[in-house]
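Heads up, one of the protein chains got dropped from this complex, but the rest are sitting where they should.
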């Protein structure tokens, strides 16, 4: 359905050519100072038409807050918001009256509903993500103020062009040796450093949103090559969440990484997700892959490495959470494709109209938004449990190794 | 929380050393012939102690059906079931009274709850998956009878040993050329053929559950090498679902792949998920990656390729659904590890007791179970919509390209 | 939270003095012809300012459909809609800056959120019900077209003025005899007849919405008496739902009457709910209260009486569903009240501004809306089950008394 979350709950509406797209955000804590500008910043980062690398559709995407706020402060009640669809031009898509676009949602929406929007894929439009980005911006504002949580996503690959520090170890020839357990370098020092320090300002210096000058330049060329060929290309986005408290994530079905995967795979065009060491980590023996504990200066346990990506047993451990999402090449291309019409007649489809040759630069704020929503919801649930437990009398009957003493005991 | 699903809803309980583990399965259609044997088959495939490759803990795991059935037929009411914990031996784990096992759930559970089970990770125990497997077996029985749906998972890698047909294209040197768009072979003919024909019988011929004799033999050696080194090793499981009707999956947050990712990442030790062409598909231009439509003999649209993995725009298209899950190396190893105690004291931990050197062979039925639960739940939701729509008068006001005619019109 | 329903899901936003109030209706079946007019009819019936009997606040309340429709047909995707708040006048309420209105939500909202809207009770405003009424109108359109379901509510009492046929038996002196089991007349013939035949047109002939000329006239006088005394008065609304299929309602926690009670008690100012014979039925012995079965002309079982109110064991039986809701006297009155300020200072509050002396006439379409939403949601859930069961092979192993044969067997 169109609702995500348990206590921080986001519900969205809107197709690409209807009157507006919007969302209701329920469960935002009361007393948060919030303005349209807080939301607009991320909406503008998501907006198309920012460069040659994205679609020229320019809608301005100005958010209109409807409820849940008074004098710039949240009331704790649902925040209704919407963004008008100004640039609709439905006629651009007339070929798609006859042809379902290959690998697009046109045909599956028709199979699902027995009816389809004239624009084709209905809710599968990238425009649907506006509501998510707005909701994420609200969550993020809270998380930053209350916990100092920072969420930064960036483009880690376009086609075969990978940001070196995040590249698969298998790209290094040494890793092709099946017997060699020692050559793993999934968490290069460069990558660890990047995760600790990267900011949105760093990311936004590059139209590609890949924070590495040479790689970014290569990616630009790769995208322009796709564009000039009336083709498209995919890529990956990597995201880090810093300063998340330990203890978030609900065993067993709503483990932190399960909720994160759900959120990320709900973004249009995603096909893959990995957290921490991910697929490559499956090749590393436990003795190397385990993250040993150590006491930090404040007396608290930390891990010396972070192959786990900040999550162990489905629960956050306070280290950086990082994950990577794969976005396929956009399905809508203007190159002619041999395919069939809805009625089965074979033919050739060359889709006119605007389309992105590569979505990953614009996907960056969407990934950040969904990450913020997941953290927010899991935080609210865990806050409830901790508060409830804190009101009970001290436990006196268990061996000390089984409990954390309550504050003040 | 411990509940998964909307209309087909699975709720589980149980730690590794309590009286029993169990589940309540709500929403099973009435009138399904079902016996304990239907469930036991998959529980036994999940059971440890089947070979040198898995832990010797042998609990028999006999399921006891409590409710929801009469004379071998489901009533439509909740099915309660449980499996007793016979072999508990909590004392094996006494080192872990002092040490949180690195990369295990011991410490994060303590952080979450302020208290932990004496066995350590509580619900993060693999034993928790018994309820899922039982629920999945029930879903599967229905899906097979009502739709002919087949779900088969198999081990596709152990460490660096990959089933050749599923191996990453990047392992082929030709794929290292960033400018070469044409060398992709993500969906080799062998792989396509494997997905179409593989059965559980094929899979169970091998202790590794990798249905390829030479690869299986190499995997066995890899696992035994880990075992003799008191170490562990990870791997991947690939799963195919055949004969799923088109139209399943709920835009926008509960896309089919989002629910699938949620389900899979909720399995202990998982770190990665990809569907269809996955991460490697992100490197393939749209013109190659799109799946063209063609009319089949029955007049229905099909796709000539299946990079999409049976899902487009978050909705199934009737083609095979296939996906891959990455399992990290088990955290519990008996090799000594330098780490810290709960109180921060540095030291060396060598965990005694039984543990799997590699979980992927046993993970196969768990993956199948979670896949069945997702399909079942999405089917029930879509069935509701289709039935509701079928009761409305024919739509007369829309252009014919926007609708599928109702049967009989 | 602000979401109601499982498959037909309504989420609302909006306070009384923000930019707009609105809703997202998710799960509407695709292919339903729907226009703003379908919704406007019920919104206008809910609207204040229709007569001397209700508040003069006139906002016109024009619904603006945002999404989920194309060319007047639903797409199956979420329907976003909103109604602007045109008449806001927040300054009318300045006394309430100092005083929490007795029995209003001012103080409890402040206790809940630590902050309150300047208008006082925030979401407790009657204006919040606009989203419900709109959602209900959509559900109702579907239910009428697909099942011929009719929902009619009417005012059954104002203060002590009761519509005679629905009056408590205890008002008849004969019923005061504790030993007399036979004098019950809870379901008078007049009442049964009313439930079977009443229409909205009948109801709307009277400003009070009580479809009985003399009683309506008495009620009018009672309301005007409250108005002239700067006081308020409560009342009850009775509602009947006709032509609901048997089999709706989910054991055990979501019994049909439980969902109905939840829906009705979520309407502002409600304090009581009863279904079928209700409280008075508790005084009737089982031998009189049971509804005997009889075969009707079509060969189907019906009941000869309907004390059950169309629900048995939490599941609809196909008879008329009828229930009654109690609305308290509105808390906001302009008569002076001795009470205390937020800071505890005693004082006298005489609230200025517009307020209804009696809400029950305007509550009628709200009750109908919530009833429609409950029926719709339960129908979709049961449709899913029936469709799922119908795809299974016939059951051959059960005694014939335990099953309904499938069609065609």
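First chain written, first letter: the chains are A, B and C, and each begins at residue 1.
In this section, a residue touches a chain if its C-beta (ideal position, glycine included) is under 8 Å from a C-beta of that chain, and two chains touch if they have at least 3 such contacts.
Model, not experiment: these values are computed from the prediction.
*Asks:* Who touches the missing chain here, C:38, C:140, C:274 or C:368?
*Replies:* C:274
*Asks:* From the list A:44, A:64, A:188 or A:383, pick the residue that touches the absent chain.
*Replies:* A:383
*Asks:* Name every residue on subunit A in touch with the hidden partner chain.
*Replies:* Against the missing chain, subunit A presents residues 6-7, 27, 29-33, 70-73, 76-77, 142, 145-147, 251, 379-381, 383-389, 391-393, 395, 397-398, 402-403.
*Asks:* On subunit B, what residues meet the omitted chain?
*Replies:* So the residues of subunit B touching the missing chain come out as 1-3, 7, 9, 11-15, 18-22, 24, 26-27, 30-31, 64-70, 73, 75-80, 82, 112-118, 122-123.
Everything that follows uses one rule, which is that only the chains that are shown with their structure count from here on.
*Asks:* In contact with subunit B and with subunit C at once: which chains are those? Just list them.
*Replies:* A
*Asks:* Would you kindly give the rotation angle relating subunit A to subunit C, two copies of one sequence, based on a CA superposition and rounded to a multiple of 5 degrees?
*Replies:* Superposing subunit A on subunit C takes a rotation of 180 degrees, nearest 5.
*Asks:* In whole angstrom, how far does the Cα centroid of subunit B sit from the Cα centroid of subunit C?
*Replies:* Using C-alpha averages as centres, the distance is 44 Å.
*Asks:* In angstrom, rounded to a whole number, how far apart do the mean CA points of subunit A and subunit C lie?
*Replies:* 41
*Asks:* Could you give the separation in Å between the centres of subunit A and subunit B, each centre being the mean of its C-alpha atoms?
*Replies:* The mean C-alpha positions of subunit A and subunit B differ by 23 Å.
*Asks:* What positions in subunit A touch 2 or more of the other chains?
*Replies:* Counting only residues that touch two or more other chains, subunit A contributes 1-3, 12, 112-118, 122-123.
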